[in-house]
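What follows is a single structure, written as structure tokens, with notes after it.
With one protein chain removed, the remaining protein chains of the complex are shown where they sit.
The first chain written gets the first letter, and so on, giving A and B; residue counts start at 1 in each chain.
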Amino acid sequence: MSANGQAHTDFHATLRAVTRTYPGARPVHALGSIDLDIARGEFFSVVGPSGCGKSTLLDVLAGLSAPTTGRVSFEGKQVAGRVPEGVGVVFQEDASFPWLTVYDNVAFGLRRAGMDAAETARRVDYAVGFMGLRDFTHAYPAQLSGGMRQRVCIARTLVLQPRLILLDEPFGALDQQTRLLMGDELLRLWRETGASVLLITHALDEAAMLSDRVGVMSARPGVFIDLVTTGWARERDSRIVSDPGFGAITARLWSSLRTESMKAIGREA
Amino acid sequence: MSTSARAPGISRGTLILWTRTAVVAGLVLLLELLCRTQVIKPLTMIPPSAMAQEMVRLIAAGEISDDIVQTVSEVGAAFAVSVLAGFALGALAQALPRVRRAIDPLLASWYAVPFFVFYPLLVALFGLNALPLIAIGVVFATPAMMLSTIAGLDRVPGVLRKVARVHRMSPLREVMLVTLPSAAPHLFTGLKLSFAYAFIGVIAGEFILSGGGLGYGIAYAYESFENRKMYALMLLVLLVAIGVNGALHVWETRLARRRART
Partner (left out) sequence: MGDAPRPAPRTHVKKLGDSLLILALILAIWQGLYAYAGDVAISSPLNTFTFATGLLTHAPFWDHAAATLLAFAYALAISAAAGIALGLLLGLRRFAGDVAEPLLVSLYTIPKVTLYPVMLLVFGLGMSAKVAFGVIHGMIPVILFTLTAVKNIPPVLLRTARALQLRPLETATTVLAPAVMPEIITGLRVGFALTLLGVLIGEMFASQRGLGFLIINGINSHDVRMTTAVAVIVVVFAVFVNGAMLALDRRVHHARA
């Protein structure tokens, strides 16, 4: 292998010249061209104006939809048509199964994988405790708040010990205080599992606080117009919002994004 | 929702249930009284207690066993066929948008058609036996199941289908573990409606033109001025309909309660 190839194996997930066009009478060019490398163990966030193709990017990387052109790979293997083993996804919408209790929701993937009951119980117990859901183990999602249901979905993903976690605006529907605390939990989860994370968000402060790197996307068709490295230590939490560096990063993100957001609003109006 | 003032120790649900029971009991009692005091003439209606008495006697003496067996098997057959056919056709229509658009006006006007006007024609076609009765039950009940199936499958959230793909499920697994449980409340409503329509279809068919069954029994008793038997049979039909529907309703609310999003 060349030196170049060697460097590549360090990248956990890679997108090369990826575009996505939605076919139809008037085809919509939603995304790209995108080139992106996510390093093993990296926390990468994507911010961008509404409708810029952020979720399309996540779907393509997860294998939920195929790129129109270009190539997506995860751990050196091409992602084609289905979600690769080792990838977990948390969606923006409430994706908990309303007919299952919290316990059964979290155990869902383990049972599908044929894991024995004792090990399932141990892992579910840990995940439920980690997400602060212990008192609600046998409740149904209907009895929980929106934030708690989203924790159920995160726990359901977490028990499968994914090596790459994709999150599509997971805290979009939550209030600001809950978002900050959920952000802390996400950081803790990221540190303890050693997984790589790709977070789609529309909140600049969230991206600035959580990430190692932030990609800023343009209005449709979405391409990266800026990549910001935050330089935070791996040990960090929501208290860094008072760090002077935090303001500088948020300011840079906003200056990159402002024109694009105005374009998006102008187009919607 | 349940913050309104209420008696201590009694939940609003219990209070409603008791009130409902009291209302029904009161109405029955009122009817009993009106009949006993001859305000309602015995030729018009007999007291509810007499209806119940005669109903028990008829059942115990085995006089109406044949009719019961006939009606139950006809309703059962019509119900089973409607549920299976309605589910299959509904799933098919939901999967094929072109077919669905084409049959949409048909489904929308289905229950506007007074099918009983065709019943005599069905008898002429199939003969005076169980077949036209089952046929009218099926004609009545199938579209209800179809509509419920389509509604249920339409409302499976797209994000749950995505979760199925993240878990790398086969299509069959996805249907069994995600699609059907998610659509279950609507499918249950379909079952309930199908039963009601199959029951109405069969009993009404028997009543209009038939040689047996509970509906026929009522018509026959009426024509031969057997008021006691007629009212006993009516009570039986009423109790069966309300009993089965009530049981399904209780089961449904129990299932729905833990899933109701607030």
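Convention: contacts are C-beta pairs under 8 Å (C-beta built on N, C-alpha and C of every residue); 3 or more make two chains touch, one makes a residue touch a chain.
The model shown is predicted, which means the values in this text are computed figures rather than measured ones.
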For the chain not depicted, the shown chains it touches: B
Message: For the chain left out of this view, which of B:25, B:56, B:69 or B:121 touches it?
response: B:121
Statement: Touch rule applied to subunit B and the missing chain gives residues 16, 19-20, 23-24, 43-45, 101-103, 105-106, 108-109, 111-114, 116-118, 120-121, 124-125, 196, 199-200, 203-204, 207-208, 215, 218-219, 222, 230, 233-234, 237-238, 241-242, 245-246, 249
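Throughout what follows, only the chains that are shown with their structure count from here on.
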- request: Sort out for me which residues of subunit B touch subunit A in the complex.
  value: 157, 159-160, 162-163, 165-169, 173, 177-178, 181-182, 184, 258-262
Message: Which stretch or stretches of subunit A touch subunit B in the complex?
response: 62, 64, 82-83, 85, 87-89, 91-95, 97-100, 108-109, 112, 140, 142-143
